[in-house]
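One protein chain is absent from this view; the other protein chains keep their places.
For chain A:
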Amino acid sequence: MISSSTQPVRQPQNEIFDSFYELFIYESIEQIIQKHKNKEASQISSNAPGQQSQQQASTVQQDIYHEIDMIARTLGRKIIDLLIRDIQYKFQTQLDTMKFICTEFWKFTFSKQVDNLRTNNTGTYIFTDEAFKFTGRVSNNDHESKEYKQKIKCYESFVVGLIIGALMNIGYDKVPIVNTQIAGTKLVLTVNVPLPNLS
């Protein structure tokens, strides 16, 4: 477990219910998906129908994930800007940085702390969050279906984008490799920080 050390707590300012925020995220992702679907439909009608539809569908999905990822990176960068304006925190080691992400950043963004942080001390960190609430509003009769998996993937790219944006703003010049898996309400996030260039 993460020990809550004696960092100064950020004073809560203007607070709101989380439901509006969650719904907003849900709607914006929905909107992005819709936009790409429309674009695809107009392209298909202009081209000869029935050709390369499989391949096209997968590139559309990639576009959706990429767009969500980019929005989330911007957001992660801005959140870090806001947080380190108010909090006195010393980023001495890599572990400190990761702890900051686990506690302050996670608390600000998802209103709770990460449940578990593990590391192998060579640049790999595994975050576990047992109650990730963003996906609570996504439901489907069949959790194995393709649509459901695609939708969950959208949320995964959102979280990945957030963490990458945050880490890059803290000062990693190389983009860390972040992977995440969401199953139900459990989220497992793996961060691989590339070793610094010593030359």
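In the analysis below, a residue touches a chain if its C-beta (ideal position, glycine included) is under 8 Å from a C-beta of that chain, and two chains touch if they have at least 3 such contacts; residues count from 1.
One rule holds for everything that comes next: contacts and distances are computed from a predicted model.
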item: Record-based protein name (UniProt) of the chain missing from this complex, from "Trafficking protein particle complex subunit", "RAB20, member RAS onco family", "UBC core domain-containing protein" or "MIP18 family-like domain-containing protein"; value: "Trafficking protein particle complex subunit"
item: Residue of A:T74, A:T124, A:S145 or A:T185 in touch with the missing chain, whole complex considered; value: A:T74
item: Absent chain, residues of chain A that touch it; value: 12-21, 23-25, 27-28, 30-31, 35, 67, 70-72, 74-75, 78-79, 82, 108-109, 111
